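Here's the structure, in structure tokens; my notes come after.
As you look at this complex, bear in mind that one protein chain is not there, while each of the others sits in place.
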Amino acid sequence: MSKRNALPALLLLVSSLAPAQTKPRARDLGVPFDGAPGPLNAITDVKGVEVGHTTLISGSGKLKVGEGPVRTGVTAVFPRGKDSIDPVFGAWFTLNGNGEMTGTTWVEDSGFLDGPVMITNTHSVGVVRDAVIAWRVKKAPPDEDGYYWSLPVVAETYDGDLNDINGFHVKPEHVFHALDTAHGGPVEEGNVGGGTGMICNEFKGGIGTASRVLDAKDGGYTVGVLVQCNYGLRSQLRIAGVPVGREIPDHTVHDTDIGSIIIVVATDAPLIPTQLKRVVRRATLGLGRDGSFSGDGSGDIFIAFSTANAGAAGSKGVHDLKMLANEQLNPIFLGTVQAVEEAVINAMVAAETMTGINDRTVIALPHDKLREVLKKYNRLAK
Amino acid sequence: MSKRNALPALLLLVSSLAPAQTKPRARDLGVPFDGAPGPLNAITDVKGVEVGHTTLISGSGKLKVGEGPVRTGVTAVFPRGKDSIDPVFGAWFTLNGNGEMTGTTWVEDSGFLDGPVMITNTHSVGVVRDAVIAWRVKKAPPDEDGYYWSLPVVAETYDGDLNDINGFHVKPEHVFHALDTAHGGPVEEGNVGGGTGMICNEFKGGIGTASRVLDAKDGGYTVGVLVQCNYGLRSQLRIAGVPVGREIPDHTVHDTDIGSIIIVVATDAPLIPTQLKRVVRRATLGLGRDGSFSGDGSGDIFIAFSTANAGAAGSKGVHDLKMLANEQLNPIFLGTVQAVEEAVINAMVAAETMTGINDRTVIALPHDKLREVLKKYNRLAK
Amino acid sequence: MSKRNALPALLLLVSSLAPAQTKPRARDLGVPFDGAPGPLNAITDVKGVEVGHTTLISGSGKLKVGEGPVRTGVTAVFPRGKDSIDPVFGAWFTLNGNGEMTGTTWVEDSGFLDGPVMITNTHSVGVVRDAVIAWRVKKAPPDEDGYYWSLPVVAETYDGDLNDINGFHVKPEHVFHALDTAHGGPVEEGNVGGGTGMICNEFKGGIGTASRVLDAKDGGYTVGVLVQCNYGLRSQLRIAGVPVGREIPDHTVHDTDIGSIIIVVATDAPLIPTQLKRVVRRATLGLGRDGSFSGDGSGDIFIAFSTANAGAAGSKGVHDLKMLANEQLNPIFLGTVQAVEEAVINAMVAAETMTGINDRTVIALPHDKLREVLKKYNRLAK
Partner (left out) sequence: MSKRNALPALLLLVSSLAPAQTKPRARDLGVPFDGAPGPLNAITDVKGVEVGHTTLISGSGKLKVGEGPVRTGVTAVFPRGKDSIDPVFGAWFTLNGNGEMTGTTWVEDSGFLDGPVMITNTHSVGVVRDAVIAWRVKKAPPDEDGYYWSLPVVAETYDGDLNDINGFHVKPEHVFHALDTAHGGPVEEGNVGGGTGMICNEFKGGIGTASRVLDAKDGGYTVGVLVQCNYGLRSQLRIAGVPVGREIPDHTVHDTDIGSIIIVVATDAPLIPTQLKRVVRRATLGLGRDGSFSGDGSGDIFIAFSTANAGAAGSKGVHDLKMLANEQLNPIFLGTVQAVEEAVINAMVAAETMTGINDRTVIALPHDKLREVLKKYNRLAK
């Protein structure tokens, strides 16, 4: 780890090699999801995708702005891995716009996502954005005139209920750490990275992931999803169609829908931006299955990319592309809906009860109670 | 009825005063929907809204293009009733664009919906559009130079599985009839109007409606929804979260997701177009609850309007408007999601088994079987 | 010509083989446009593009609705010629939405334009739309179940100042004629087809066209533009930057900006829909050069397509595409702006003084006066 990654004391580092998957996930608890997940049931089932987190947890007790308590972080999702500078085709969609995802104007117009997707808290979008540029400048030298261009994609949800958000605790070195430690394989879920201090359906939320693999006859493509989950009212929560939220009414924390969700959809299917725009819009349907009505305060912003068509962003001449026929998109649409539906639940299942600023506590979704409710509605899978 | 409404023999008229509601609706069968419906549980709970249908059913047996069998029609939804020419604020949204809704370019840019929303079959959009203009020209004289302007909103779904769609059986007089007979009160559902020949989740589909009334503390507003329902795969159908489709696997008709859904959302809440755009986008979440993944072949196109702010479209000077605060939108968002969720199920519950071209039959959702499945999953409400 | 094309007496047919180009065009009059036009300086310089017009002119004197006078028509633009059913990549844009272009919802979502672009008057969009479906049904048989799908693109501008627009004089046979007689080669301009009764900058307007050919080093691609021109105030008109409108203040006809412009942009450059969306948005910049401010009453709606990537709309498997690098788009952007700028002027130069309903007369742009004004401002090219 280079000198710039020497992290300050307040960082409680969740090792990127931790056996994260020893924790049960939603389907381990018997939630009956549809469709076939990939080997990791994670966005990293899409070959090349790497995820890195920096998790910042320190202090306790009364909020003192600038001092803590700190419950925040930053997450990086690289479409082609941290060592590639080859953009991917991408597209984005806003279900409810009370949030930020920088860089999307150029994603929309160019059809390309250049660099990682970063997710952090609302008040740290700026520091993360500029740090991504700084990191890239260090990784790849500018041209002889010092010319360098960058429009990073940085999204956020609000963690000020648990975190000293106005203390601006995310620093450039935390961004560098998430970028430098991004990796394939299992993805840490729950109270990690940008998701550290998040709340979902009034349970502890955070990062969740899932994937689907299509049948060989449908091309055998993979769709992977990662969410930073911070939205929703308990009373609306459905899991696999079951009204779980209403059955576990304790320890709610909101009066109305508050918070947001950022959704990243990855696929290796050869989709052009027009098609990715259709894919990313389907994330809404997955949220619908989980009971969301997307409140006014939500920043429900989604981005999708395809790792196919390497090299398509080259600046010269005419490129050869592959494009899946529009009529073949249905399994990808369905896989996206299913993976979003599951990734949200995975986030809540993985997250652990957290106490943050002013001793405010948000409980984890109780696993045993979840199984009880599923059983009550004859939906317990195992 | 005027001379121009003398309808040809092929019209089997569903009387607009028929006791339509003697048929059970979804909640009569024990489907446990959330939220409080209005007195009619229909789009007409929004004061001023009127709905008219022309239903065309004739012939049977082998398709002979131009002769039948005919299973089609046209539906008219007037925001302020058929005698008003006062536009309403409106907004639209496309979940999947494999369909048509004319007039939306001006809805988008002006913020107004001028005239009724018409719904018919895919190949009759044109005749309906021009007939709406002709009807309006007759209703309200053009100015002294003969100047008249019109950009009607006409939407469609495809009924060619049951109907001789290339026979172009919808004629101007059928359009006039739907317009002239639009009325408040109970709304006919199922195999009526534009929904006559439609298929939904591989059961017989068609027209459905539902409404929600907000608490007095939330303003007491009403949200009403009407759908022309022609989308979906049986295997995906969820009713109140229960996997009903998978439990009733018989008599399916599609290999892949085919068809479309048109959704009309009405409210009396004082919303400006920017807000209606947010409302109409939520229709997707209601479809998500019902299990839709919005296939490539779907024309899933939605329009919303507010009956508040009468007179706002006047061409002179500065208008006084009312606007509900953005922070007060959540109950309207939730009511929209719930009413869409229910209207789709109402369409299937009301529709009856139909045999169309080439003796093809699409079965109705069996009511008793639905109750059985709900009971199996401990979700039968009564 | 088939029986269905036997046209009624009111049709004054402008022969599609008429020596249209014996009339001077804008650059023949010395207007100094930038860039290099193709051999025809027409949209048909893009290989495969065919244009057909039906022109309806009959009667004179006082308006009698349904009887005339008639000054209208319909124009068809086929991307790959009238005998191809292979869709092209396409994209559209609205500068001001007070108009109609049907079929665009599916263009937007699929990325394909399927069939011709039709242009007519405001009140005839419906008849043209359904007639295009009927024509296609006759050209290519439906499948064995009678299954057929169609979402035609039909645009309009308003000709009710000169034409008996509420007489609905465009009939299906006129649509068939425009489709059947579409051809490559020189394109008739001025008072023809959908442009017959149109007014532009308070001169007689109508159909105009122009093209640009890129340098070989930029790929040698062609950009072609066709406009149906019905917008603008005289006082705002600039030609090659010269305030021509203000210098020819006579015989104006509007109080405020009225009318619309439909713009079709064709290219053979291998552009994907995301790129065509950028191209089509540039049409606005061409209108800006001509002085438009796009008034509230305008339906300024544009569509672009690329004739490259034949076969990309096939419903099976994965397609091989070609895509020009984003960084190579500048010459295409510039060519589009230039060709739009010129096509509008060509429409006015070609159109001839017309007297329509109630003996209303709209004068043609006087060629000699135009030359005088250009000379006054030292901009006369020859």
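Letters are used for the chains, namely A, B and C, taken in the order the chains are written, and counting of residues starts over at 1 for each.
Here, a residue touches a chain if its C-beta (ideal position, glycine included) is under 8 Å from a C-beta of that chain, and two chains touch if they have at least 3 such contacts.
Note that this is a predicted model, so its numbers are computed, not measured.
Within the set A:53, A:71 or A:123, the residue that contacts the chain not displayed is A:123.
Annotation: of A:49, A:74, A:165 or A:362, A:165 touches the absent chain (contact as defined above). Where subunit B meets the chain that is not shown, the touching residues are 109-112, 219, 270, 272-275, 277-278, 312-328. Looking at subunit C, the residues touching the absent chain are 95-96, 236, 238, 240-243, 256-257, 278, 281-282, 284-289, 291-297, 326-327, 329-330, 333-334, 336-337, 376-379. Take subunit A: the residues that touch the chain left off the picture are 63, 65, 94, 96-106, 108-110, 122-131, 133-134, 137, 142, 145-151, 154, 158, 160-161, 164-166, 168, 299, 301, 357-358.
By definition in this document, only the chains that are shown with their structure count from here on.
Note: the chain lying farthest from subunit A is C, by mean C-alpha position.
Here the chain at the heart of the structure, going by C-alpha means, is B.
Mean C-alpha position of subunit A lies 36 Å from that of subunit B. If each chain is reduced to the centroid of its CA atoms, subunit A and subunit C end up 46 Å from each other.
Counting partners per residue, subunit A has 278, 326-327 as the residues that reach two or more other chains.
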